[in-house]
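Removed from the display is one protein chain of the complex; every other protein chain stays in position.
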Amino acid sequence: MEAVGLWQSAFDLMLGFSLFGLAWRMLFCADLFKSIVLFITFGLLMAIAWVRLEAPDVALAEATIGAGLTGALLMSAFAKLRTLDNSLKSGQPLLPRPRLHVINFWIALLFTVLLTGGLAYAVLSLPSHSPGLSDAVMSQLDSSGVTHPVTAVLLNFRGYDTLLEMAVLLLSIQSVWSMAGMSDAGEVHTSPVLNVLIQLLSPVLILVSAYLLWVGAHAPGGAFQAGSILGAAGVLLVLSGRPLFNLKKSWLIRLMLVAGPAAFIALATLTLINEGQLLKYPVANAANYILLLETLATVSIGTTLLALFVGSQTEAVQQDQSHQ
Amino acid sequence: MMLADILTIILLLGGAFFFLAGTIGLLRFPDVYTRLHALTKADNVGLGLIVTGLAIQAQSWAAAGKLILIWLLVLLAGAGVSYLIANGALARGVAFWKR
Partner (left out) sequence: MSMLFFYALIGVGLFTLGLLALVVQPHLLQKILALNVMGSGVFLLLVALGGRSQPVVDVVPQAMVITGIVVAVSATAMALTLMLNLSRSSPGAQLPEDQSADS
């Protein structure tokens, strides 16, 4: 067992320093495209770090959202930026060195080093054992309606947080829509290989999404991971040039966007009246409530993430059409 | 039981070797096309070996089936995406490597 622990420690050290090194290269590299690729790599390594920290739910969310969807967002923004900025087109190292005055740079560096030292001291002076809220969670798990503690926290004990998070998502898509975007950046590349790939992958992605939603009650998974995979399936369809329904005008899309938050608010009101407390489910029905909320939240999260990706891309064109 | 463990170790080490070879190819080969060639071929085999090694240890047939499903999905995605990258590079006129 001792040897296994040593290998694991070596792996942890390698992973941690790789994360730091990747972040360093990503943030201080003169080529934006390379930065984005390094960011995606960074997200995937973060997912491994979450597994090492015994947080498989976070690993799933990081791999699909942190690396996958954020990467797609950054790539599409970079492509649009390249149509605006000629210096990005030629592929040469495009960024000048930091334009700050040298003294300002050193002041910033000094401040950062001091801050790092202070924070590190604060972290290391914490007690090495702290029960946190694990006892409270475990003692109440039986009355939550699910057997997976993370889902119990997200949808029951701290359902309030998730309610507000759905509101944040709705707010973000509203603000992206309200800012005039720009016309579609580039031509859509289609090829028979891509078509077959998407025909095979889309149903699988939807199936995986439903599986994650269902399994979240007793194992790692849940609405966020399921929703982000659903969103990723949509992104794949959009990227391959599938004529998806008009993402802004369709009332169906709007309904899907608000389904999650609306269900949360409705249930919060209901429980406030019946139980006298916000989102306090009756124990007998908790499992059903959680499943209902999670299903609608999955749909809303997936639609929101897809709409955020498409958002700015086709906005200007659609506005022109509506003015005519 | 012992035999299964030994088989798993051999398969995992073999998988790691193919991943290593693919990564060295990615780092050392001169252009996009040869790098893709090294990466996809070696990694597909490497993952296949690792999945087989893990499937031997799986608790149930369902778990083993999920592992194999993951491998098939990676095969599909890897093949498709490497074709798309190579095609994109070709369309942009990325030159072939010549000695």
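The letters A and B name the chains in turn, as written, and every chain counts its residues from 1.
Here is the rule we use: a contact is a pair of C-beta atoms (placed from the backbone, for glycine too) under 8 Å apart; a residue touches a chain by one contact, two chains touch by 3 or more.
Just so it is clear, the structure is predicted and the values come from calculations on it, not from any experiment.
K.L.:
Any idea which chains on screen the missing one touches?
P.N.:
Looking at the complete complex, the unshown chain comes into contact with A.
K.L.:
Among the options A:Leu44, A:Val176, A:Val193 or A:Val258, which residue touches the chain absent from this view?
P.N.:
For the chain that is not drawn, the touching residue is A:Val176.
K.L.:
Among A:Leu74, A:Val215 or A:Val258, which one touches the chain that has been omitted from the display?
P.N.:
Counting the whole complex, the residue in contact with the absent chain is A:Leu74.
K.L.:
Touching the absent chain: which residues on subunit A qualify?
P.N.:
Touch set of subunit A with respect to the missing chain: 8-9, 12-13, 16-17, 19-20, 23-24, 26-28, 32, 35-36, 39, 42, 46, 49-50, 52-55, 57-58, 61-62, 65-66, 69-70, 73-74, 77-78, 80-81, 84-85, 95-96, 98-101, 104-105, 108-109, 112-113, 115-116, 119-120, 123-124, 126-135, 137-138, 149-150, 153-154, 157-158, 161-162, 165, 168-169, 172-173, 175-176, 179-182, 222, 224, 228, 301, 304-305, 308-309, 311-312.
Criterion: only the chains that are shown with their structure count from here on.
K.L.:
Cα centroid separation between subunit A and subunit B, in whole Å?
P.N.:
From the centre of subunit A to the centre of subunit B is 27 Å.
K.L.:
Where on subunit B does subunit A make contact in their complex?
P.N.:
Contacts found on subunit B: 73, 76-77, 80-81, 83-84, 87-88, 91.
K.L.:
What part of subunit A is in contact with subunit B in the complex they form?
P.N.:
Residue positions touching the partner: 189, 191, 193-194, 196-197, 200-201, 204.
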